[in-house]
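Right, one structure below, let's go through it.
Taken from a larger complex, these chains appear in their original positions, while the remainder are omitted.
In order of appearance the chains are A and B, and numbering begins at 1 in each one.
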């Protein structure tokens, strides 16, 4: 490199033709209060937040208060299909989300197991195929299975969101080798690690591997101080991205001095 | 004469011939923030007025919430 290189890379992410500057997608659930949620969104610098639909509760206001809060942020909405177990359910919920949130983006979750909350890779592909045909821009929450990912691309997905570990566990990247394989084989599609990130170092690691972005919620919302944690993750994701662009050194098994060896003092004495 | 439907998982009687629009007006909701599926099939807002609810329909009326 030469000194004419810019001190900061020009590096925007395209998702279905939209350009986003932040590589941190943030969930809106589980915060101790709406105020903290809003401060965390601001602190995170995110351009994209996830939202959902639920049955009206008697005490609720049809979500008006939540709706008003999120309008105050200049962010794109990514509605999810959390809680759906079949393609049919997910498709209906996606359509309802499109109507209410006025976006054709959909985070497609089709859960196959209520204990580990993992995707059902069969229903997922079915739903992704149909939703794409219905004009949706599908962000599928998927596993790290390369063949599954290829089927999702065949179904028309232009973004993939493999899990790091089960939702809400904070275990980080349980199988980095599988994630490395995905990245190596799917060089042109944006890959977002979704679910399981617990600490900023997990996010940094994912980004160092070449992942394009990170989506998380619990790790921020349930931190003791969600606002500082949102900022922590923002830094961690930026760190990992810059490291990927800067070209990380290769691990060695043999130590190697950093201080010059030439001219070492007292050298005759050994 | 009434029919029985399931609304958001709870049983409810409504008059025969009730449309979705009618149903929403009976509820104390902000219909601009409610989306409807009947029997797990989405019904777009522009069909709410014409769409007549049938006996035994299972209706989901959903509103925005926080999500992960």
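A few notes on this one:
FYI, contacts are C-beta pairs under 8 Å (C-beta built on N, C-alpha and C of every residue); 3 or more make two chains touch, one makes a residue touch a chain.
All of these numbers come straight from a predicted model, not from anything done at the bench.
When all copies in the structure file are included, the protein chains give the formula A x4, B x4.
Here, only the chains that are shown with their structure count from here on.
Look at where the CA atoms of chain A average out and do the same for chain B: the two points lie 34 Å apart. Those residues of chain B whose C-beta lies close enough to touch chain A in the complex are 8-9, 27, 29-30, 33-37, 40-42, 44-45, 60-68. Chain contact summary for the complex, chain A toward chain B: residues 27-31, 37, 50-56, 60-64, 66-67, 79-80, 82, 88-89, 91-93, 95-97, 99-101, 167, 217-218.
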